[in-house]
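Removed: one protein chain of the complex. Kept in place: all other protein chains.
Going by the order they are written in, the chains are A, B and C; count residues from 1 in each one.
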Amino acid sequence: MASGRGGSSEPWRVGVLFSQSGFSAVIERTQFNGTILAIEEINAAGGIGGRPIEPVVYDPGSDFISFRRYAEHLLGEEQVNVVFGCYTSGSRKAVLPAIERKNALLFYPTLYEGFEYSPNVIYTGAAPNQNSVQLAQYMMENHGKRFFLVGSNYVYPYESNRIMSDLVTEQGGKVVAERYVRLNSEPADFDRIIAEIAETRPEVIFSTVVGQSTAQFYKAYRAAGFEPETMPIASLTTCEAEVADMGVAAARGHVTAAPYFETVDSDANRAFVARYRERFGAGEHTNMCCEAAYFQVYLFARALAATNALDAQSLREALLGIEFQAPQGPVRIDPDNHHTYLWPRIGRIDGNGAFEIVREASAWVKPDPYLVTHTLDDWSSAVGQVAI
Amino acid sequence: MASGRGGSSEPWRVGVLFSQSGFSAVIERTQFNGTILAIEEINAAGGIGGRPIEPVVYDPGSDFISFRRYAEHLLGEEQVNVVFGCYTSGSRKAVLPAIERKNALLFYPTLYEGFEYSPNVIYTGAAPNQNSVQLAQYMMENHGKRFFLVGSNYVYPYESNRIMSDLVTEQGGKVVAERYVRLNSEPADFDRIIAEIAETRPEVIFSTVVGQSTAQFYKAYRAAGFEPETMPIASLTTCEAEVADMGVAAARGHVTAAPYFETVDSDANRAFVARYRERFGAGEHTNMCCEAAYFQVYLFARALAATNALDAQSLREALLGIEFQAPQGPVRIDPDNHHTYLWPRIGRIDGNGAFEIVREASAWVKPDPYLVTHTLDDWSSAVGQVAI
Amino acid sequence: MAGLVRGRSPGAETSEALRNIRSLRVLVIHPHDEDGEELLRHLKRIGCQTQATWPPPKQLPPNVDVVFLSLRQVIEAQQSFPWKADNPPAALVVIVDYENPVMVDAVLKLTAQAVIGLPIRPFGLLTNLVSAHALFTRERKLQRRIEKLEEKVKSIKRLNQAKEILMKNHGLDEDEAYRMIRSQAMNKRMTTEAIAIAIINASEILGLKQD
Partner (left out) sequence: MAGLVRGRSPGAETSEALRNIRSLRVLVIHPHDEDGEELLRHLKRIGCQTQATWPPPKQLPPNVDVVFLSLRQVIEAQQSFPWKADNPPAALVVIVDYENPVMVDAVLKLTAQAVIGLPIRPFGLLTNLVSAHALFTRERKLQRRIEKLEEKVKSIKRLNQAKEILMKNHGLDEDEAYRMIRSQAMNKRMTTEAIAIAIINASEILGLKQD
């Protein structure tokens, strides 16, 4: 790899693929920022082996075909063989064949539905056993067992809804409906769903709506006059970025499960948030995807410091089992499956639009991306005790 | 690819993987020679775009694991992405995953059993529809329909024997036995087979014995006092290299089908043979595998002259449909399946150990590597008329 | 087969399924993209009679032996795809790009005979194609055998019932009852089965003793 071998001051060139436009730009822009912040911090501290990391940036505009083309371009003409990027499963799948064909390495900083392993991918977002199970338990303990499922029409919501249905049914609860909206939805797409919710009066709405549709849905909910106290929207994807997009009025009272919220109470996180605002503006917010994008650059940097070479084979070996003190707490790459040990948390949006953390794991949870049958026992046994 | 992009006098580095030792060295050494001769001729004529071709040579010693390791080394540390090499199907299969993973290009100059297509391989030896069918027809017309099948114990002989059995059975003939010997055979391994031949008295022995076992088998046949006039050995693999190995006494009278013999009557071939002897010694002989190894370097060179770059994608595009005036006659890469249009011939070994060409196609034959059911009609329809 | 020593025994003939591979009619239901093209090219290389179609057809064309189906894309198209998994019209090879339980469940519901992962690689396609078609043919034979056996059980039961009706109502013994049915069948050029059914139907209408 020419880019990884030259003179001692030559930069380490890496690809960065997050959308600045299109339906998932709201969240991908924060992943881009997290990535750039980590690279700038590392370079400011002297780089790796005295050489800076140089991001080679393309904007796929939330379009899967562009994701694939830019990935091929990065791995081909740009001679890059490490890429940070992707939010939706669709974009990850679009990029994957090129990554595998070139034996490159993709760092993927997003929760997803599991059931994937590639020797060429490091997965730093939550697997379902690190967020779905915890959300189901919290909602059933505190709100009820009649669930209404709403999702965007693609693979991640299908599978998330399967898991939620299983967990609810296992506890004697009931799924009253399962509805999907297209990825590029319009506000009016939610009219029928809001009417159905009004009619069926569930106790929990489980939303796997993603991207800009999220704000549309929460606003429609608010406009219908529903009350978060009796019928909150529970989500795995709605984070600080979407809250900023929809505004506090629509967001207040709803619940999300994630390994990270901006409100995590630790020195590491306070420092992270402070630097993030300093760099991108006082009104900007971190979130789970942004944090994963941030800490995965550090995992990469640690591995690169050990290998001093950019080839996937040796980087992979250095990455497996590696640990890092992330803003959410210490994280670790699981050598068995390339996913990450993470810290499940439940947050409820308060009157300022911040997530109040109402429950959190007392130990990291090992990822199990191939788990078919989730049960609530997993959570309690894995976590030991929970703080309220 | 660093090696393909540098200064204008930097050589074009290519990998060369043929065995100089081990059970198939007899034939692979001639493939090595054919490759080197072509490279030297091209370089003497000024190279490609003013730059010479530089062979990066390793000797896998007829060992499949070494083939794989050297291929990985060539594509990795040596940063080569075009490889000329392999004789047995086992070595090709060992090399293939590395070639495909790196999106490199393998030129494979050996007849084989078909049923393979890789976007990363160019196949320049005969497929079964370019030698098996012609051999079956010739033997049944001239010698009889009771066949005894002897092969080395691996995939190529299994499949060649299936095809031969089908062709013989279709014509109302009979396969009296089908026997296999291990690849690293000892002369004594043939005792039982010779006894069985004596007992069953077939009219044709079809041999898919390869490598140094070939000489062992033909010598055992001769020692048993069998007569090639009434019971010749017919082969797809026994060529000038094996004849030299076993000696004229054992070889005389037996029959081989191949797209090329040293005795091909053309100016192009006479020049090729003269240069080959000048370079490697007056006692050296060309053969079908050597010739394929030779002309495939020229096909590569033509493509490289068009692309002026070594990446597999553009080389492949330039190679498909390309033609070259080879010693056997004009050849062409079939864009449908990456195999080669070739000239089927039947040769009988004469008293000097040379192949007397007793039949040859009057037109090249399109390769059909996925043909399951061969029939004798294919030959006559594809060839138009045959010369005796 | 008791044991597998080599793929074939001396002089064994190539199996029918393989010999006929170039007469297989294959329908590819896949979007027109790189994977679809690669799949089509390789099926043509193998030599099958191949056609491709997208979006999924509302009705399967007749005379298809094997269907290749791009699963997720058919699901996301949110369009009803006709496939009777219990009595399928052709062998089914499903192409998958995700394998979470939702997708695997869909594969199970379709009872596909083979599964191929994206991106398409030529190697393995031939074996999966032939194997899928053989599994399909095999299952169809088993289904036909079950149908025949069920029909036979029904038929024996009907004949017994008809005989009993005749014995009860006409005072015949079993042989006589059977002979009566058989001679009726010969006279009317019908099967004994049909006569038995006629007797049963008539007895129901006329309220004859049935048991």
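Rule of thumb we're sticking to: a contact is a pair of C-beta atoms (placed from the backbone, for glycine too) under 8 Å apart; a residue touches a chain by one contact, two chains touch by 3 or more.
Source: prediction; values computed, not measured.
**Q** Of B:29, B:102 or B:162, which one is in contact with the hidden chain?
**A** Considering all chains, including the one not shown, the answer is B:162.
**Q** For a quick check of understanding: of B:22, B:55, B:85 or B:114, which residue touches the chain that isn't displayed?
**A** Result: among the candidates, B:114 touches the missing chain.
**Q** Residue by residue, what part of subunit A touches the chain that was omitted?
**A** Per the touch rule, subunit A residues meeting the hidden chain are 115-119, 149, 158, 161-162, 165-166, 169, 174-175, 177-178, 336-337, 368, 370-373.
**Q** In the complete complex, which positions of subunit C touch the hidden chain?
**A** With respect to the unshown chain, the touching residues of subunit C are 1-8, 14-15, 17-18, 74-75, 78-86, 96, 99, 101-117, 121, 123-124, 126-128, 130-131, 134-135, 138-139, 142-143, 145-146, 149-150, 152-153, 156-157, 160, 163-164, 167, 173-174.
**Q** For subunit B, which residues reach the chain that was dropped from this view?
**A** Where subunit B meets the chain not shown: residues 89, 93, 97, 113-116, 153-155, 158-159, 162, 372.
Going forward, only the chains that are shown with their structure count from here on.
**Q** Which chain has its C-alpha centroid at the greatest distance from the C-alpha centroid of subunit B?
**A** A
**Q** Once you find the CA centre of subunit B and the CA centre of subunit C, what distance in Å lies between them?
**A** About 45 Å, centre to centre.
**Q** Measuring from the mean C-alpha position of subunit A to the mean C-alpha position of subunit B, what distance in angstrom results?
**A** Here the centre of subunit B sits 55 Å away from the centre of subunit A.
**Q** Where in subunit B do residues touch two or more other chains at once?
**A** Answer for subunit B, listing residues that touch two or more other chains: there are none.
**Q** Multi-chain contacts in subunit C: which residues touch at least two other chains?
**A** There are none in subunit C.
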